[in-house]
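Only one protein chain is missing; all other protein chains are in place.
Going in written order, the chains are labelled A and B, and every chain counts its residues from 1.
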Amino acid sequence: MMAAALSAGLDLGAFSQVQWYLVLGTAIAVIGAVRMLLTRDLVARLIALNVTGIGSLMIILALAARTDQSSNSGAQATENDPVLSALVITGLVITVAFTGLGAVLIRRIEAPPRVEPEAESALDSIASPDAEEDEQP
Amino acid sequence: MSGIIELAGLALVIGGALFFTAGTLGLIRFPDLRSRLHALTKADNLGLGMLLAGISLLLGSWTAAAVLGLTWILALGAASISAHVLSGIEARQQGEP
Partner (left out) sequence: MTSPTEPALAGIPIADVILGIGVLASVLCTIAPRSRFAQSMGLLGLGVLTTLVWLRLDSVDVALAEASIGGGILAAILVWISTKAPSNPSPDAAAPTRWTWVRPAVGTLCAVTLTVILSSVWLRAEQALPAWDASLSRNMEATGVEHEITGVLLVFRFYDTLLESAVLMLTGVAVLALGRGDAGARAGVDVSFAARPPIPSTLQWFIRVIAPVLFLAGLWLLFAGSSDSGGAFQSGAVLCAVLILLRSAHIPMVTLTRRWLVPLLVAGVLAFILSALTHLSAPFPFPVLLGVEVLLTLGIAAGLYAIYLSLENPA
């Protein structure tokens, strides 16, 4: 009964490579998002957000590969869609940026608090701002 | 002639994959760091060399073979230097001179 409901809902027939990667990307993004919302560990949330990002990029790149399918019969093979590929490259760089910032933030949140030396250095910087400015080249 | 070259290329690629599998198995199953480094540096790099040789045979161009050979030498250097550093750090942690 479940299989009948699944096949009726999914409208199974002959797939193509693009549709396979679309469904795969959707599954990965949904798995990552559900995991991110249900866990309490901060690093697990960060890693699940990364997995969601990979899934969404796979959806975009599968859409970028669409142009190949329809022009298969022609003599000239067109490349992937460059606009969507540029968006995916942008997405990859932003992924590493937020992962790095998240890792540093997690380390600061979970680190044992340092009380004494930090108060001194903050007071030092407030007490003598002019001396420090003179020392900089 | 080209059939023999293709066959040799395929055999090298499959052999390289087998060596990589053996190296990964050694990484999982060996007991301590030194023997795992043996598996990583020897089996994996030999597998990489066979894989790259097979790929350059299948591609059939000397330029590609030269570039892939340079890649293999760089990977060899990186693997051996990393293994040296890792075993040195572990030796220091365990208190050996």
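The rule is short, and it goes like this: a residue touches a chain if its C-beta (ideal position, glycine included) is under 8 Å from a C-beta of that chain, and two chains touch if they have at least 3 such contacts.
None of these values were measured; they are calculated from a predicted model.
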item	value
Chains in view that touch the one left out, judged over the entire complex	A, B
Touch list for subunit B against the chain that is not drawn	74, 77-78, 81, 84-85, 88-89, 92
Where the missing chain touches subunit A, by residue	6, 9-11, 14-24, 26-28, 30-32, 34-35, 38-41, 43-44, 47-48, 50-51, 54, 58, 61-62, 64-70, 72, 77-90, 92-101, 103-108, 110-111, 114, 118, 121-122, 124-125, 132-133, 136
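Simple rule for what comes next: only the chains that are shown with their structure count from here on.
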item	value
Between subunit B and subunit A, distance of the C-alpha-averaged centres to the nearest whole Å	31
